[in-house]
Structure formats: C-alpha cells, structure tokens
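Take a look at the structure set out below.
Rather than the whole complex, this shows some of its chains in their spots.
Each chain gets a letter, A and B, in the order it is written, and its residues are counted from 1.
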C-alpha cells in the first residue's frame, strides 16, 4: 500500500487498486491527482498487474466532483488539450493492457464521468449518480471526450446528459448502460473484487490484444482534417467567449450563470 | 406566431416551436412543408433561438405519414437525392446550433421516422408508434438515412424495423431507445417544454460546439469511394425496377404489392 496524497495504491495479488483519497476536495480531478493516477498505471503495467480497480473511499457522498475548476486555464486557452493531465489519465486507462473496473459509490460529476466511462466495466451501488456539466460552465467539450461517451452510450442519451447537465441516478444509469452491474452498497466491494478476480484468471496476452483492438475500433474514428479544424474553431469561439468567463465565475461564486451567447 | 400553410411557427422566449398543421394530408412530408421547415430553421438560426421543438397539433392520430408518395420521382430517378427537400430539412435539424426536440403524439411513418430520429431528443406519449416502410414500396433507402438510424439504434433493431416495416409502439420505442421520455398525453406538452426551457438556460456556444462535434462523429462515417459506387448501383437497380413501380402503384391503389425481385 502506498499513499500518494490524493490517491492510495494497493496491490492484491494480480489486482491493483487505486483509491481516490481527497474527500476534502470532493476528489476533484486536480493535476496532482491525475499525475499520480497516470503514474500508478505506468507502474502497474511494469509489474504486469492483470486487472485494475478504480474507486473512492467507502461512504463518501461524492465519488468525484470532476475538473478542479480553480485549475482551468485562463479564457482563450483550450481547457481540454491533449497534454492536460486528465487527458493523459484517460488515455492511460484506455490503453492499459488489462481490464480496468470503476467501482462507484456516490455522485460522479463532469470530467469524473468521462473517467468512469473510460474504465472498461463499471460496478455501482444505488447511491451512484452521473452528470456531465460543461454547459453549466460554457466549456466546449472536446472530440475525443465526446467519442468516449458515444462509444459507450446511445447518442440521444449522450445529448440529454450533455444538454441538460442533469444527473442520472443509479437505476437510470443501469438502463442506459452507463454501468454493468448495480449492487447494494454492502455488496459493492465484494462484487467488484470477485469480478476482478475472475478476469485476472484469464489469458492476459489474449485479453490485452482484445482490449487494444476494441480501443482502436472505438476511439480512432477518422474525421477529415478540414472538419476537425472547423470544429476546433467552434470550440475556440466558446473558450474565448464572455460566456465561458461568466460560467466559471458563477460557479466559483455559487450563483446561476447568465449566458448571452457571446 | 406565423402560419405557413403546412406548418405554424411560434417563438416562446428562447424556444422556437414548429407545428405540423396539415392533418388533411396526415402531415405528409410534402416539398412545400419541407421547404417551410428548412426556412423556419434558417430563421431561428438568425435569431439565435436556443432550443427548437418540432411537433404536430394535439390530438391528431397521425403525427406524420412520411413521404408524400404522389411526389416521388418517376422510376429511374433516385428518390432520395441529396438535394431533395426532405434531405435538406434533415440536415437543417442536424446542423442546427442548438438542441431540437421532437414531441410525438400519434403514429410516425416512413421518412417522418427519419425526421424524428434527426432531432436530438424525442419526447413521446403512449399513442406514439414508429414504422419505417421503404420495403413496402420497393424504395432503396440511402446511406445517410441509414446512418441516421444506426447512429441512434442498435443495428438488429434497425434491421427488424426496416425488414418487417412493422410499427413499434411507445413502450417498445422507449426500450429500443427511439425516445428519451415517455409521458402521458396529458403531460406531453408540459414535459417537453420544461425540458426545452432547462436546455435554453445553458451556455449556448458550448452547446453548439458539442452538438456539432456529435454530428460530425455520428454522421460523417467514411466509406471507400468504390464501395459507395457499388452500393449506389444496387440502389439504382432497385429504383429502376418493376418492383418499385409495383410498390408505388399498389400503395396508391391501396392493395398489397406483388414483388418479383425484378
């Protein structure tokens, strides 16, 4: 067991466990936490740990509150660049050569929802809720992030989640396919670890080849370069806008934002 | 409020409403109606209307009967060309820089199903039914139209809908993901407008960037040019066939068609 400030890393036989341990900040996805998770996955890969579980501590009400808003870049700079620490963590999970299971108790907000969907399987209990909130801030989500959602959920569900920013509760999440298994809070850990152990007994090289192929087929969707640049301009017009400034300010001042489309 | 013959256009604050108003023709998707809808969306875009609702009048039994069969081109000409008015309407909805909600009471047939699926979200009541019927006519559906279906529904569901031409009722439509919310007839309008108002309060530039990215990721699937031409030949053999003539004739004569595969 190793404590890394914002996360704790345990290894239980073939299974690695990453626990988010920053409840004071509601497990916000700070740069520090993201670098620690990415490093944990690098280290698991070296030790050839077969299955990884990503979880929060028991009994928290918030699994993770998502982006650390205080760390968002100044308006005018793309807040979701490829090199940003959260993006690196998402890729570390998606490219990990073995299954990664998210174990969810409590609410999952914003970028943390992307983090959960980037895991291969999701086990959750009845306290779990999921919301994706960039339209509350005026933050234009990015192409790969949206691909993570439409690779996992029906597109009309994705649109409802993104356009309303409303949370889905555990039952809805099961129905929509956000989660694989819904358990009671009491059974959550046991159920998750049993699933992990079952997968850890299977042929790891075949598993790695299958996961990587699914990753390629889901995440590498080609888009014409011109289309991409057009969309990036739309995104730029949003992250350079007064609305984005207003959205972040309103969030920090805990008041509703007033957007004007400018 | 403006009456355009086949449709009525209202604006309620940030929300635009397009109502199909041609029950005498069972709201068939005539060229006139399609041009009017496309124009309405152009005008909403200019006024930066944030959310659009597309609906029929209350208490109709048919939301829309789909293509106006009397306007289908003569056999030998592609009945689903890019420039045809319905195709332009579908693109106007898909490219609109804000959410479009279909509000459905009654039955939805043929091209009207494509119209509904082209909306971002669908709210329907228990009278709603959905059928896609080109195999009753011998009409070879087109690539982008099929992409609209497989971008929204599981492919085995799409095949069942297309190959049987059987209607799905409201409960099945919910289960299959055709609709986001199923309400009672009494609550349909209030539910839909509440959803629209919620979305209208969110950051519009971020919304537009997200919608356009989802559009690109769903609708721009690349296909090799040679494959496309091969498929277009298959489609041509259908729209030049005796069966297509028979299908249209049988429909207009209200008798079952006798297809011979020629």
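General remarks:
As a working rule, a contact is a pair of C-beta atoms (placed from the backbone, for glycine too) under 8 Å apart; a residue touches a chain by one contact, two chains touch by 3 or more.
The shown structure was predicted, so the numbers you read here are calculated from the model rather than taken from an experiment.
Sequence-identical chains make up the whole complex; the displayed set comprises 2, and the total in this structure is 6 copies.
To be clear about the criterion, only the chains that are shown with their structure count from here on.
Note on subunit A versus subunit B: their Cα superposition corresponds to a rotation of 120 degrees, in steps of 5.
Between subunit A and subunit B the centroid-to-centroid distance comes to 34 Å (mean Cα coordinates, whole Å). The part of subunit B that touches subunit A in the complex is made up of residues 48, 50, 99, 120-122, 151-153, 177, 180, 195, 198-199, 201-214, 216-218, 220, 222.
Per the touch definition, subunit A reaches subunit B in the complex via residues 134-143, 146-147, 150, 154-160, 162-166, 221-224, 227, 231, 234-235, 237-238, 241, 243-244, 247, 256-257, 259, 261-262.
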